[in-house]
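Okay, structure first, notes after.
Shown here: the complex without one of its protein chains, the others still in place.
Let's look at chain A:
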Amino acid sequence: MKSIWNGTLSFGLVSIPIKMYSASEGRTLDLDMLDKHDHARIRYKRVNENTGEEVAYKDIVKGYKKDDAYVILEKEDFENANIKKSKTIDIEEFVEETEVADMLFKNPYYLEPQKEGGKAYNLLRDALKKTGKLGVATFVMRQKENLSLVGVYKNVIVLHVIRFAEEIRDTKEIKIPTSKTSKKEIAMAESLIENYTEKFNFEKYKDVYNEQLLKTIESKSSGKKIKVEKMKSEPTAAKDLMAKLKASLEQRKKMAS
């Protein structure tokens, strides 16, 4: 298994270096697209919309459309958007497991009652609320069977698509060292967690990264910090083009003769 991210998990004064692995895998059958004539694999090419020519991966940049032009973002811009956060997983608080259980899952969807469903909808919602239980349901959406949990958020019934068990990878590949923790250490950690425990209020968490990135875009487009483009020197580019054209013309001559 390949790790997808390296960094630090930290809370309080403790920081734990970790590797991150995907816990799930796709459920769709792995089918390849083929040309029906000779069963050759179909490949995607990244092409320039204007010239139709293929663009090398190294020549691809990411841009944000602002007004009528693009602000180009470099790798550093993404990293600078939040250097600390891009290397650490910050635990900012601890909350009761039950407070967030129904927000934990993959994709939440709000359910709205249609005409005449109102009464039953409210009944189910109130019952779920009162019992504190979640409904387990399966349904098909986008040609895919989905497993889901039905719960309540504020006043609305929410459906959370969750993973099937077969999508969850085994944990045995994750290497955990065997070391004993003493009672004293546990007690210390517990009190630390206790100190950081708050009532969960997820409104206070904002997407700082995107905010930072937008600021970078703003300053770039207003010309405050214009990056000098390293261009291929023209003589070389002209010679390359000449060679390409010559080859093309020669090819044509060969085909004609």
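The rule is simple: a residue touches a chain if its C-beta (ideal position, glycine included) is under 8 Å from a C-beta of that chain, and two chains touch if they have at least 3 such contacts; residues count from 1.
To be clear about the criterion, contacts and distances are computed from a predicted model.
Participant: Determine which name in "Phosphate ABC transporter ATP-binding protein", "Aspartyl/glutamyl-tRNA(Asn/Gln) amidotransferase subunit B", "ATP-dependent DNA ligase clustered with Ku protein, LigD" or "Protein translocase subunit SecD" the UniProt entry assigns to the undisplayed chain of the complex.
Facilitator: "ATP-dependent DNA ligase clustered with Ku protein, LigD"
Participant: Thinking of the whole complex, not just what is shown, which of A:L34, A:V55 or A:A69 touches the missing chain?
Facilitator: Residue touching the chain left out of view: A:A69.
Participant: What chain A residues would touch the chain not displayed?
Facilitator: The missing chain touches chain A at positions 50-52, 68-72, 221, 229, 234-235, 237-238, 241-242, 244-246, 248-249.
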